[in-house]
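Here's the structure, in structure tokens; my notes come after.
The complex appears here minus one protein chain, its other protein chains still in place.
Up next, chain A:
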Amino acid sequence: MNFLTLSLSLVFVFIPIVLSKVLKLELEKDTIIATVRSVVQLLAVGYVLKFVFDSENMIYILLMIILMIVAATHNARKKGTSIKGITWKLVVTFITIEVVTQTILLGFGIIPPTAQYLIPISGMMIGNSMVLSILFLNRFTAEIESNQDAIELILSLGGTPKQAIHTQLVNSIKASTIPTIESQKTIGLVQLPGMMSGQIIAGADPVQAVLFQLLILFLLLTTAVVSSALLGFLSYPSLFNERKQLLKKITTSTSDTEKS
């Protein structure tokens, strides 16, 4: 594919814009912004990747991964503003995910230590970890908000903060990881995973593509559970003060997130 064919594909952007105008959906502005942003962002990434791949320098690979973690943290922290120190808690979560998955992958020689493997897999892991963190934080703050009475009941009877919040913590970890597990049950039946489709289109052997996709799926399982659980256990202590009191004002930006 080249830039000429890509510009022809802009037809697929005009269709929704025209429909939006006709049906008064008022989606034109957002569609245009989304298109411009995706073109600029992805092209930039493409050229950066090309540069990093060509140089094969570990420093650049590391820089790319740090950049991913910074971006993921920046995105996810908005959902956890009520949790003190959420920024570094997210950073620790993402670094843990990256270190755990890459150690196993490289340690067992499952993938070679080249930019071509390290960067896309890191991107998928950190990206997924970010989504899971957001799901977890949304759910956790909502659970706490609607169960303050039950949490304070346990505290009032002499329970520790961990005992008081246990149910909400476990529910939130479960709720945020279930979609990952569920989606893997039907994968391939309804739709082909994006990465695998991309590989096949680019000319890879379908069986090879499937093997890689399976690897990614297994990694995503680890990422999902580790992200939620780790973030949960890092987060809950900051909801209480040193007198083991539940801090008020656990209001989230939940209402904003639904709009954006």
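Here is the rule we go by: contacts are C-beta pairs under 8 Å (C-beta built on N, C-alpha and C of every residue); 3 or more make two chains touch, one makes a residue touch a chain; residues count from 1.
In this section, contacts and distances are computed from a predicted model.
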Hidden subunit of the complex - UniProt protein name among "Phosphate ABC transporter ATP-binding protein", "Cytochrome bc1 complex cytochrome c subunit", "Phenylpropionate dioxygenase, large terminal subunit" or "Phenylalanine--tRNA ligase alpha subunit": "Phosphate ABC transporter ATP-binding protein"
Touch criterion as defined above, residue of A:A150, A:I187 or A:V225 at the omitted chain: A:A150
Touching residues (missing chain, whole complex) on chain A: 149-150, 152-160, 163, 167, 243-246, 248
